[in-house]
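Before I ask anything, here is the structure I am working with.
For this depiction, one protein chain was excluded, whereas all remaining protein chains were kept in their positions.
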Amino acid sequence: MAQLSYRDAVSRAIAQEMRRDQRVVFLGEDVAAAGGVFKATPGLLAEFGPARVRDTPISEQAILGAAMGAAMTGLRPIAEIMFSDFLAVCWDIVANQIAKTRYMTHGQVALPLVIRCGNGGGLKFGAQHSQSVENWAMAVPGLKVVAPSTARDVVGLFAAAVRDPDPVLFFEQKSLYPVKDEVPDGEIVDELGTAKVRRTGDDCTLVALAAMVPRALAAAERLAGQGIQATVVDVRTLVPLDTATILSEVARTGRLFTVEENPRLCGWGAELVSIVAEECFTELLAPPVRITTPHIPLPAADALEDLALPSADRIVQTVRSALHQPTRSMAKS
Amino acid sequence: MAQLSYRDAVSRAIAQEMRRDQRVVFLGEDVAAAGGVFKATPGLLAEFGPARVRDTPISEQAILGAAMGAAMTGLRPIAEIMFSDFLAVCWDIVANQIAKTRYMTHGQVALPLVIRCGNGGGLKFGAQHSQSVENWAMAVPGLKVVAPSTARDVVGLFAAAVRDPDPVLFFEQKSLYPVKDEVPDGEIVDELGTAKVRRTGDDCTLVALAAMVPRALAAAERLAGQGIQATVVDVRTLVPLDTATILSEVARTGRLFTVEENPRLCGWGAELVSIVAEECFTELLAPPVRITTPHIPLPAADALEDLALPSADRIVQTVRSALHQPTRSMAKS
Amino acid sequence: MTADTHADPHADTDSDNGAGTAASSGPDLRTRLALYRSQVEIRQFEKRAYDLFLQNLVKGTSHLSLGQEAIAAGFGAAMLPDDYTFATYRGHAHTLARGVPMAPVLAELLGRANGLMAGKGGSMHLTSVEHGMMGSYAIVGAHLTIANGAAWSAQYRGSGQVAVCFFGDGTTNIGAFHEALNYAAVCKLPVVFVCENNLYMEYTPIASVTAVRRPAADRAAAYGLEPIALDGNDADVMYHAACAALERARAGAGPTLIEALTYRHGGHSRADPAKYRPVAEVERWLTRDPVVLYRRRLLDIGVAEGELAAIEAAARAAVDEAERQAKSGPAPDPELLLTELWADGGSSWRN
Partner (left out) sequence: MTADTHADPHADTDSDNGAGTAASSGPDLRTRLALYRSQVEIRQFEKRAYDLFLQNLVKGTSHLSLGQEAIAAGFGAAMLPDDYTFATYRGHAHTLARGVPMAPVLAELLGRANGLMAGKGGSMHLTSVEHGMMGSYAIVGAHLTIANGAAWSAQYRGSGQVAVCFFGDGTTNIGAFHEALNYAAVCKLPVVFVCENNLYMEYTPIASVTAVRRPAADRAAAYGLEPIALDGNDADVMYHAACAALERARAGAGPTLIEALTYRHGGHSRADPAKYRPVAEVERWLTRDPVVLYRRRLLDIGVAEGELAAIEAAARAAVDEAERQAKSGPAPDPELLLTELWADGGSSWRN
């Protein structure tokens, strides 16, 4: 059992899978000799050599096309798109090619590949290097979507992604890279499509993803101090989505709050609220509430960016005021 | 008052705005000499000349970059991206550049431009030429999003889009191109951010977009024959979203059905259901229901594609079975 | 706007590229008969496909290779069975040239259950992995980068396989072309890029939207490659060029970019009457019909008329049979709608 940072968990996870399977290769910009701009992939070139760990030109379409073509011919590529914002320069390969090819060919073409990206804000990098775009991927049929919140999940879910027979987008939340937690020694392999209940309370259910999970937990701690017991569910993978766990946790408390780093419109939270509204309608005691970044690009200035992203403060205030609203039954009386 | 096809309404709308304002220019692939692959832009080259109506290479990033740079320096460009699926090859210009520049520059840069695309399925073009991607745009802050359902709205909303000081994505539903309706003579200028109630009934509210509007209306007709009176709201513009009209129409009937051509996850319908659940919670008599294409790429075979998209049949059946469910009050007893 | 409109196609092709030429020093007779057979099969298949549109049996769209048969045939004859083909929406010819039977291809155009992909892909996405036909891609540019990936995999596995990627002149102006060519050259990938320059990107003359006269050949140097521009209507030239490029790739010498000048006899797609092309240009090119020219060449070198007639009759019979099978195919089972999105065979996104 070692203290490992989310950042170091990435290279451990990649190494774990590359040792296991010669078909696993890794490519991206500055990932090999330099060990990655986020220093998340040091040592891999030294251990696995230039045939398996490749530095590329600034050619994101070439990177993902190479991963796709290699995946359909027997390899299991891992491709880094440095900042998830850059998925926009290769979105055709992701959304139109990788996501659709298995279906279009009636299963003739398998695409076991992983695309990993640094995702999200908090670093004051400005609007073009801070987006949380996991919903772009969730909206496209044919992509599995993973976003871990802990170092342990980075290792376990990454292993699951590499071993998955379908294409997986793996979002590493940049603001979590320095965060450490306990990670067991030895091989860790988790399961896609499984949410985790991080904390249990009977008054409301907070459903969060990636960097919003620690914030939801911090908020839950403070709410507990004020007599409000919150359940916190870590979604972990958006596709496949563990609706069983989430719906039962929402039904249990009757109150849903999503905590989303993404801009407001059409996020996974909207999808989740819609599923809950359709399937847990009668169990809901109050309107579901989405706590998100406003629907704006992210500003660069620290003072402004800090205001934009959901904070533990904002979560606490939102939950408190919602719980002071009349509930449905009260409303009925 | 003339009978005009949705297709012919496009060229009429572009011509109306180009006659009015010398700053309006138009570029795209095969749009000038050939009059567009959908034959939606014939005659424009002849009337306005090659300086204002330009054929381009197959370079979508160059097309939208040209539109963006021209818009920030005094022109009002209209750019065609032939099939909306191809937005994926220039998504960086749309989502990272055009959508964010005004905000990042604190208002120094204005981007009055329109990107028009053929959108959606129904033509058996297969998975890469049939997507409804309006939700890709709705999820990105800084883009206005328009999707007309009639020839009249094509003219009026397109004029509003060209005159709007902000970037607008204008989605023309390919399956509607041949459909004709009455269009008044003379200049037509509509207003963005205004939904239209196409039909009024007290039993439920169907909210639809673009090609799903005629299908919702057809379903409503048949439901009426079965004693179920449905309201049909045509959203028309996703951003800005006319929540006032939609919420009041939903509150009035207590029952919401969205009708969406897009794949299921994270669509405008999910956003709408979430807003309704949060803001009309107590008015809802039953769970909101989303009628969408399954979360799959679109198959090419006519037999399969017809099954995939929401049909009047499916709308009728979904509404009927939902209305036979116990309502909230019944559930309570 | 630059470049002339290719008044004389020959002006665009050079032979100082070691690919030999036309009649002289051609391939052996067996190969030549195979090349003829392949061209005739493609020609007859495409004509039949066109007839079926007119009968409104082909829904959606479709893009024919009528007039461009020599390119697919030349490469098809030169490639080894486990080499990889990547094609575009205009991919019927390249699919047949890899030995994929006509019936499932035609059935796919008709959207039938016995189609090559059970109707799920359609005319623009023909794929038959067992024949090395790794897919037809309908969004311009992407498949050049994907072909690189297959080449990379072959290089990594040391399999000796080569990826051959076919695309059009218009495709040379999109970003993915540039990224793919640079990446292939940097990694010395075993890949052959074949630009079928038919002078038009859809309805627009390529010369009017391209900064150089030869859209592919004049870009080769930007990737450290030799410029190669050839007569794409001569199956022997195509065959020799294919052999040379495949050889080079297998030898580890990296990618080749070939520009093959050709012309489509019909419109861009089923919807297109191709009125935008000067009549004189069309007529000039019709006199250079690759199938007619090749037939004449075979007669010149002494092949018997009867042998050629037999090949043509066999092709016609094959197309007739394919049409029969395709037309008798049922519509895809509705359950197919929700299959094969994932490797588990289904399309579920939740539990």
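Chains here go by letter, A, B and C, matching the order in which they are written, and residues are numbered from 1 within each.
Just so we're on the same page, a contact is a pair of C-beta atoms (placed from the backbone, for glycine too) under 8 Å apart; a residue touches a chain by one contact, two chains touch by 3 or more.
In this text, all values refer to a predicted model and were calculated from it rather than measured experimentally.
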Chains on display which the left-out chain touches in the complete complex: A, B, C
Absent-chain contact - pick from C:E179, C:E259 or C:E340: C:E179
Chain not shown: contacting residue from B:Q16, B:T101, B:T150 or B:T318: B:T101
Contacting the left-out chain in the complete assembly, out of C:L29, C:L80, C:A222 or C:A317: C:A222
Per the touch definition above, residue among A:G126, A:P165 or A:G201 touching the missing chain: A:G126
Residue of B:V10, B:A40 or B:A67 in touch with the missing chain, whole complex considered: B:A67
On chain B, residues whose C-beta touches the chain left out of the figure: 25, 51-52, 54, 56-57, 59-62, 64-75, 77, 92-93, 96-97, 101-110, 112, 141-142, 165-166, 193, 239-244, 275
For chain C, residues in touch with the removed chain: 1-2, 141, 173-179, 181-182, 185-186, 208-212, 218-219, 221-225
Missing-chain contacts mapped onto chain A: 29-30, 33-34, 37, 55-61, 85-86, 88-89, 123-129, 265, 294-297, 299-304, 307-308
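By our rule, only the chains that are shown with their structure count from here on.
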Most centrally placed chain - per-chain CA mean versus overall CA mean: B
Between chain A and chain C, centroid-to-centroid distance (C-alpha), Å: 41
Centre distance in Å when chain B and chain C are each reduced to the mean of their C-alpha atoms: 36
Where chain A and chain B are represented by their mean Cα positions, the distance between them in whole Å: 29
Contacts with 2+ other chains: residues of chain B: 85-86, 88-89, 126-128, 265, 294-297, 299-300
Multi-partner residues of chain C (each touching 2 or more other chains): 118, 120-121, 125, 137, 139, 141-142, 175-176, 336, 341, 347, 349
